[in-house]
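A quick write-up on the structure given underneath.
Certain chains of the assembly are absent from this excerpt, and the rest are unmoved.
Order of writing sets the chain letters: A, B and C. Residues in each chain are counted from 1.
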Amino acid sequence: MTSAIADSLERFVRECVIPSESAFAAEGGVDTARSSTLTGLQDEARERGLWNLFSSAHPSAALRDLIVLPDLAELVGLSPILAQAALHALNPDALVMELLTALGTDEQRDRWLPRLTDGAIASGYCMSEPDVASSDPRSLRMEAKRSGDGFLVSGRKSWCTGASTPGCRFLVVVAVTEPEADPRRRHSLLLVERNDPGVKVVAERRVLGYSDALRGGHPDIEFQQARGQLLGAAGDGLSAAQQVLGPARMLHSMRLVGTAERALGLMTARLGARNVGGRALASSDLWIDRVGGARIDVEGIRALVRAMVTHPDRALAESIVKAHVPGAVARIVDLAIQAHGADGLSSTTILADLYAHARSLQISDGPDEVHRRVVGRRELRAR
Amino acid sequence: MTSAIADSLERFVRECVIPSESAFAAEGGVDTARSSTLTGLQDEARERGLWNLFSSAHPSAALRDLIVLPDLAELVGLSPILAQAALHALNPDALVMELLTALGTDEQRDRWLPRLTDGAIASGYCMSEPDVASSDPRSLRMEAKRSGDGFLVSGRKSWCTGASTPGCRFLVVVAVTEPEADPRRRHSLLLVERNDPGVKVVAERRVLGYSDALRGGHPDIEFQQARGQLLGAAGDGLSAAQQVLGPARMLHSMRLVGTAERALGLMTARLGARNVGGRALASSDLWIDRVGGARIDVEGIRALVRAMVTHPDRALAESIVKAHVPGAVARIVDLAIQAHGADGLSSTTILADLYAHARSLQISDGPDEVHRRVVGRRELRAR
Amino acid sequence: MTSAIADSLERFVRECVIPSESAFAAEGGVDTARSSTLTGLQDEARERGLWNLFSSAHPSAALRDLIVLPDLAELVGLSPILAQAALHALNPDALVMELLTALGTDEQRDRWLPRLTDGAIASGYCMSEPDVASSDPRSLRMEAKRSGDGFLVSGRKSWCTGASTPGCRFLVVVAVTEPEADPRRRHSLLLVERNDPGVKVVAERRVLGYSDALRGGHPDIEFQQARGQLLGAAGDGLSAAQQVLGPARMLHSMRLVGTAERALGLMTARLGARNVGGRALASSDLWIDRVGGARIDVEGIRALVRAMVTHPDRALAESIVKAHVPGAVARIVDLAIQAHGADGLSSTTILADLYAHARSLQISDGPDEVHRRVVGRRELRAR
């Protein structure tokens, strides 16, 4: 059955998503919160049984099959943002669906999950804080005080992805609820309604030039006595988040293999089409060498990702992959940009979007340095 | 006197321009065509005698003094876009002012130059064409036919910087007017009024996520029998453009030295301010090593630029500098981004803007590959 | 059974070969033609059933089992030269044994193979020519003229590996015997006795400082009417050589994975043992980061090599691996050198030997550029 899904997904991505990219870009691309192109693709995905494909809500539960997952993820990575949006696999909603499913009470699930799963509403995720290195989540310090059967949340969160999307109805917030506990057991996840009067969006920011309105931007939020409800057990916040973020990191990198293939495909097409001084660039030794190098790099990235999927030490394997893949893919995309000249920089091609996506992943979910440090310390201890 | 200008410019950049960057960013930054922050800075620049500083219109004619120029340009490069905009030194207007001054008839100059110099109107520059490698300007093929005492221009130009700015009144267009001549003598510069009915903007594009509305975007234009007037002699187009673009390339790189200094300064400030695990990042061996490497790179770039200023072979020196500096500076800015974590990617800092600026210069005015090729061929011939 | 061999090989390499490295180095290492340390190791290998392990002469025929081969080869790569020498797996003998086995007549095999297999005699291999790019074997031009039932060989060969070893009894020589045929069918392999009066060694050379006397150096040979005998069919020379060299390339890279592991292991040991300013280097962020990066690189190289083993297009997979692995491993070894300071450069450690070995493989058996070109052209054609 999984191979039927792979076929179906491949047709969807190649026949529907990629051909829609320029219409999507003309509507504003990732900087627009509403795109009829996207809505059409989402309807198509539902019809083809691909809606929520990478979520536990999908009947095939593709996410759990480690053998077929890299193939599926690569297909999505060919057009990573638009395909994920079309499949309803974009964060924060994808992440929040998993958290609600795994940790929510019946009441919480009943209230939010069906509409979130369906795409009728959206969610936001609030973890980072200003002046705290996100690479060390234990140092997150915003507190929530118990009040009645819930909590009152006060303080500032930054990079609250999703919070500015029009359909956003609630936020998942990481806050210190057990200040006296061991640092790994201090934080809880809280559900906060988006329209709580204590929730105030105070700063929007662009990321490498993009507003990312499509996924609700990345604003700061000032919480002022906002009411929150526990999601999962008190003190479990960091470990619950980690349990969902770990596989998400691996999935990011699997998709990026497809992104690198896309960039390489665009590069070879361009080199074949463009003449300089009466000679196709594709017959230039320099570009043949670079294409050869890029193909070798893509095969190396793919092989590493697939080898690490079955590595016995999951955390180490995730760090190896996360430290290597986004940067390597960003360099391939950058080379494809250079092969396109000015068009590569511009919204005429999808390359600048792909670059921003890959480059951002060298920082989000733990910067390269943090993951290399994890790997290096493990190696030195193993000595 | 030049040192008085340098002092004045330094105060202006450090006391006025840099402190205005966040207000400018809040107004939309390079993506806004109208910024009151910018208008205020421009007024201030006029008052301080710095308006048009790098243009031949400025009494000090700083542009011609090769000794002081690197110092001045570095100061501008500390905040390259906003400072250039404040000084009225941004292309295409800076370029077009020089072309009009050097090549315009009295009538042409009287008509456009005073208002352009004053900033009351703006200009556009149309050189690139779709499907033609800009690195080989002789292959530009849009034609203009003689008609009366002027020309009728028909065809498509791409990357028409400036053409979408609200104040744009005229365009400088490179077109083939002497199709039978030697390839180096076929093109002429033509002046075309922006509101000519045959001038139609047909495509806008973003560059690495930015619309660049501040300098009028980079749209395509479809010319349909638009009326053009010779600027300079028929057949002189490419050599005239080269004469102005050559020094401009050098100037770009001189400014980028300041841009690299700015990024390095932001990086060290951030590393000093940010703690991870109770220890300032500034005391991490890894970041000390990277800062050391960045300082060495900045000194290397600066030394190269200054050494090449007096190189006897101007064209070779321009290619050496243009092939090396933008990429080297983009890497330093990229490192500063990484040192800032997510803030480095975001519009909270100026780093993403600086990156897009430096990275674009690896392609505009001749991609790195073209300039390396010039240098490599010269070397192999010199053998 | 293969796993028993792997265990046996691992014990041999770790308990016998590696502990013998310094005694071998004290005898002159790769620069000595006679080493009692090596003789002892060879006796030990025979006793343990590991002699000729990677040759078709070995009962297990390990070379043909693609699943276990990478594991075995990695073990050898931990001490690549000494282990290969101990196992009788060093070129040119390893290569010549395969050629004789595959192509030799009964008479040729009877005459040379038993003694060669046993290590009683040695062989040389003569392919390269001065002023001919080895990357294009079809351009090799030394001719051999038919004479009686054999050939008379005249001309100069360079890089005749093995020819100066004391036990060398015969040479395999690539020569044009069918000058009128298609360029791919012009060359034959010829057997020439080493003591033929027409065989004259005319130049010895060192390679990155080493004489490589252990494997008979890399002299030039001037052939003057030396008598040669066909090995295999006339005109089959290049394809026969290719059939043996292709898998050899893959095997080189498999071994280099072990070489990279060795370098990484030496690096972490040194960092743990060395204090600077009262602090172990192993606790320096900079070196932790580099160790992390090296581990990631090793995993990437290993994953690529193993993925390419089962790639359907063998020639492409060989080029991907050959273009990537030696350079990547040379960089890891170079980093380990730097971690050791002056000791890393010196014969106190094995690192300089490992570097020379890996670096040389970026050129021998086709330089990186040639293999990247193969990959790039395939990619551009596949478009």
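Note that in this section a contact is a pair of C-beta atoms (placed from the backbone, for glycine too) under 8 Å apart; a residue touches a chain by one contact, two chains touch by 3 or more.
These numbers come from a predicted model, not from an experiment.
Trainee: What is the copy count for the full homomeric complex in this file, when 3 chains appear in place?
Mentor: The entire assembly in this structure file is built from 4 identical chains.
Note that in this section only the chains that are shown with their structure count from here on.
Trainee: Where centres are the averaged C-alpha coordinates, which chain has the largest centre distance to chain B?
Mentor: If we average the C-alpha coordinates per chain, C ends up farthest from chain B.
Trainee: When all chain pairs are ranked by how many C-beta pairs they have in contact, which pair ranks first?
Mentor: Counting C-beta pairs in contact for each chain pair, the top pair is A-C.
Trainee: Which chain, with its centre taken as the mean C-alpha position, is closest to the global C-alpha centre?
Mentor: Centroid comparison flags A as closest.
Trainee: Per the centroid of Cα atoms for each chain, what is the distance between chain A and chain B, given in Å?
Mentor: About 35 Å, centre to centre.
Trainee: Averaging only over C-alpha atoms, locate the centres of chain B and chain C and give their separation in whole Å.
Mentor: Roughly 53 Å, centre to centre.
Trainee: Distance from the CA centroid of chain A to that of chain C, rounded to the nearest Å?
Mentor: 45
Trainee: Among all residues of chain B, which ones touch two or more of the remaining chains?
Mentor: 286
Trainee: In their complex, what parts of chain B are in touch with chain C?
Mentor: Residues 284-289 of chain B touch chain C in their complex.
Trainee: Touching residues of chain C toward chain A in the complex: what are they?
Mentor: 264-265, 268-269, 271-272, 282, 285, 287-296, 299-304, 306-308, 320, 323-324, 369, 371-380, 382-383
Trainee: Considering only the defined contacts, which chain B positions touch chain A in the complex?
Mentor: That would be residues 128, 131, 133-136, 139, 158-159, 203, 205-210, 218, 274-277, 286, 337-338, 341-342, 344-348, 352-353, 355-356, 359-360, 362-364, 367-369 of chain B.
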